[in-house]
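One protein chain omitted, others in place.
Order of writing sets the labels: A, B and C. Residues in every chain begin at 1.
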Amino acid sequence: MVFGILKLINFAHGDVYMIGAFVGYYAARFFGLLHEPSISSFGIVLISSMFICAFLGFLIERIAYRPLRSAPRITSLITAIGISLFLEYCAQLIFGPDPKVFPQILNSVNLVQWGEVALNSYHVLIFSVSFILMVLLRFLVLKTKYGQAMRAVSEDVKVANLLGLPTNTIISLTFIMGAALAGAAGVLVGTVYPRIDPLMGIVPGIKAFSAAVIGGIGNFPGAVLGGLIMGLSEEMVAAYWSSSYRDAIAFAFLIIILLVKPSGFFGKYHPEKV
Amino acid sequence: MRRNMTVATILTNVFVSLIFVFSLGCTKKQQQSSETSKKSSQQNLETNDTILIGAVLSLTGPEATFGISTKNAIELSFEQKNKEGGVLGKKLKLITLDNQSKPEESAIAITKLITQDNVVAVLGEVASSRSIAMAPIAQSNKIPMLSTASTNPKVTELGDFIFRTSFIDPFQGPVLARFVFENLKMKKVAIFKDVKNDYSIGLSQFFKEKFVELGGQIISEQSYSAGDMDFKAQLTAIRSAKPEFVYLPGYYTDVGLILRQARELGIKVPFGGGDGWDSPKLFEIGGKATEGGYFSNHYSPEAEDPFVQSFVKEYEAKYGTVPDALAALGYDSGIIMIEALKNSKSLAGTDIRDALAKTSKIKGVTGIITFNSQRNPIKSAVIIKIEDGKQKYVTTIDPS
Amino acid sequence: MMSQPAEAILKVDNLSIAFGGLQVLMNVDFSVYSNEIVSLIGPNGAGKTTVFNIISGLYRPTSGSILFHSKNLTGMHPHRISNIGITRTFQNIRLFKDLTVLDNVIIAKHFAFCYKLLGSLFYTPAYVEEEAKAEKDALELLAVFGLAERAHDISKNLPYGEQRKLEIVRALASGVKILLLDEPAAGMNNAETSALLKLIHHIRDTFKITVLLIEHDMKLVMKISDRIIVLHHGEVIADGTPSQIRNNPHVVEAYLGNPT
Partner (left out) sequence: MWTYLKRQQAYLILGVFLVVLSFIHTHISPYLRQLLILSGINIILANGLNLISGITGQLSLGHAGFMAIGAYASAYLSVFVTGPESFAFLLNILAGGCLAGFFGFILGLPTLRLKGDYLAIVTLGFSEMIRVILLNMDSVGGARGLPQIPHNTDLIWTAGAVGLSLIFIYRMMKSYIGRAFLAIRENELAAQSCGINITKYKVISFTSGAFLAGIAGALFAHQLSYINPSIFGFIKSFEILIMIVLGGLGSLSGATLAAIILTFLPEALRPLQQITQIDFRMIIYSSLLIVMMLTRPSGLLGKRELWDFKIFGAFRRS
């Protein structure tokens, strides 16, 4: 989403997600929730992580992106890489490079069991939390004043500015929301895959970027579809073909998709106006 | 006029190319000068009251966790020795350089250690890929290098100045293969390896060769990449192959997650791996899912041996965590190096090399260590079973 | 003036194009004869620029064709059309902004170079001669338009009018036979426009080329054109001399009774 509005590859997004997971880890310790798995303790951890990541997002935007808004895009790209490296190495220094074990803040219960397939409380949780957040987000973007302003900025920053919209505030806000979502993702992933380490954000960062590109940059359902395609093609290749060539084949798909549809699935193809 | 001038330019071109070719001839001189520079550095050292030992380790980057536990353990061994008064009346000093977990940085770091810091010997690296990048430099400068945990047989084949503390893949892989086939009486095995990791690839290759040779069957081979989060697709494929045992030679950082997901998918057969499993983190990450797993290791921290116990205690006191296998190997590397320095005629590289080569029956945490003529340790491996969140000693397998 | 040779240099034959169901051009049919200045006019959205885009090869027509000396250009790559001798300027100026004025012109002389890459690497006589000649020609051309002094300036630093001029120089440098000008007078004041008028006549006479232009400034159009073609809703509604066009009721209607 941040991507769509700022038309900017935010490689640091994956690292915000990493920080989110670590904040969750320390929040759980701080509030003494290590041994009381329950929905409420999960909620506390989730919200504190989202809150701190939102703040981090605000800082990143303020320090590194705002001054560069008018600079060439490749400059912002490099700055994003710089921030990403910075967060990674800081995390290695502060949290230590060894993987941490994310505390169990929610019990894992098999809710339904069909033969070998089980529906775990974690899956329900991930699904419901993502669903709630998505609904909230859509509401925010489509129904509120801020959402309208946001979409306006996404269409054309200059025009929005001329219309008297506080573009800086809106971009900040977008960034903050994106970061908060990344923080939530960090906690969710930490809960389900209880191993967190300072470099866990790199690969998801790249994959999220690829997904957004396949879907068509700046397109919301496109990004979701792109994510599904990336994930499914990897899983399918791993399960039925060859798990060692998994990434290669996933990327080959990606290249073929882009050759057939040069602007992704839902991207609008704008032939340059002459 | 114009034509004349171009002829001139072409002549200059030819001239420059000639110089280029000529200068290539000069490169031969290179070796002699590095020899002389080292002579002077050694004199420098004799007068000092410290002995400088270098270490190149991955203190940052994706494999930082292994580098740091190795560094901690080496420092611990040096500290203990220095408390006893050092070696030959001199204090030991460790200079550790980071390599960002990259082979090319390792090569730079070891060059700096040898030529700038004038160390007498080098410890490291953990990963074979980085040791292989370092070894030719140690060899050509005639400085002994002791790799702590590189298991690729290639490492020590690169020269007679290269030693190692850990056992090699062709030993460790077959150990578990024999155990699975002979002791557990299982014939159908699936392999799940880390495609990015040379250690994992090496172990699975030698495991496979031995297991097939014994008469067993590898019914499925799947791979993952270190750092992945979700392994369900591969595990589903393994499940449908219905193996009796799954060989998972990876590092504990991934193994814990994999075991968890395997149990969630309902795979009930035992898993097994190598010394990469050895870390208290494995139980923390994997929880109950690790129960019943087997792995080959250098030692068992649970062993009654007071030497092992005191190492575990001191390491925990100093760094706040239980040492993993890499720490144990780092500690033993420190001990071997100290012993060699004690027995060495001088601090010249060749003398330390000779002393290292004579290493025999040194008691370390990872067993009684003797170097063979290929500069690899001859030591036994233990098989460990995980029971009640603890490592339980099963059996010792001697090198054959 | 209107003595038309038998064969048209450029013939637009029955051209139609549609973008996703929107019919932009419908059976557009006209010819341009050698050494003529022809204006293409029409209200906004009439499809004038689209005609240019098709002629210069950026769009492919749905049906119909473009003939240059009875050679079919339809579907040819834009760079080949340029090499044949049809070059255009753009409504929104498209210079190579960060390069010097001189480089802008030399780039357009692209076709003139025959030496190979090796020639440049080894500094062969062919390379030296061709480069020197290209630079000399470019400077001469710039001098004709009074831009020689600014040859080494970065082109984005030129004033607006000179940027327009430079775009024309660049087109001329590429060995143009038919020059397509897309609103050359846009944003110019009266003095500049009349200078442009002279300039276009001058170009036509000295370089012996044919000019096809799109323009909204009716005063300019009426003065400059040998012939005017009027497009409305993607169709040619009139084709004739300025005086014929001025009195054409269809045209008057298309412009809501308000021609200049």
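Note that in this section contacts are C-beta pairs under 8 Å (C-beta built on N, C-alpha and C of every residue); 3 or more make two chains touch, one makes a residue touch a chain.
Please read these numbers as outputs of a predicted model, since none were measured by experiment.
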item: Displayed chains contacting the withheld chain; value: A, B, C
item: Hidden-chain contact residue, picked from the options B:Glu104, B:Glu182, B:Glu316 or B:Glu387; value: B:Glu104
item: Selected residue (touches chain absent from view) among A:Leu142, A:Leu232 or A:Ala248; value: A:Ala248
item: Full-complex contact with the absent chain, from A:Phe31, A:Tyr89 or A:Tyr146; value: A:Tyr89
item: Contact residue for the chain not shown (choose from A:Ala27, A:Leu133 or A:Val213); value: A:Val213
item: For chain C, residues in touch with the removed chain; value: 56-58, 77-80, 82-83, 87-88, 90, 94-99, 103, 106-111, 113, 115, 117, 119-121, 123, 127, 131, 170-171, 174
item: Residues belonging to chain A that touch the chain removed from view; value: 9, 63-64, 67-68, 71-75, 77-79, 81-83, 85-86, 89-90, 93, 206, 209-210, 213, 217, 244-248, 251-252, 254-255, 258-259, 262-264, 272, 274
item: Chain not shown, touching residues in chain B; value: 5, 8-9, 12-13, 15-16, 19-20, 22-24, 26-27, 29-30, 33-34, 37, 59-60, 95, 97-98, 100, 102-105, 107-108, 111-112, 114-116, 128-129, 132-133, 136, 140-141, 152, 154, 158, 195-198, 200-202
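Everything below uses one rule, namely that only the chains that are shown with their structure count from here on.
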item: Whole-Å gap separating chain A and chain B, where each centre is the average of the chain's CA atoms; value: 36
item: Centre-to-centre distance between chain C and chain A (centres being mean Cα positions), rounded to whole Å; value: 49
item: Of all residues in chain B, those that touch chain A in their complex; value: 59-62, 64-65, 68-69, 195, 222-225, 227-230, 232-234, 236-237, 239, 253, 256-257, 260, 264-266, 281, 284-285, 321
item: Complex contact set, residues of chain A against chain B; value: 89, 92, 96-99, 101, 116, 118, 120, 189, 193-195, 197, 199-200, 202-203, 234-236, 238-240, 243-244, 247
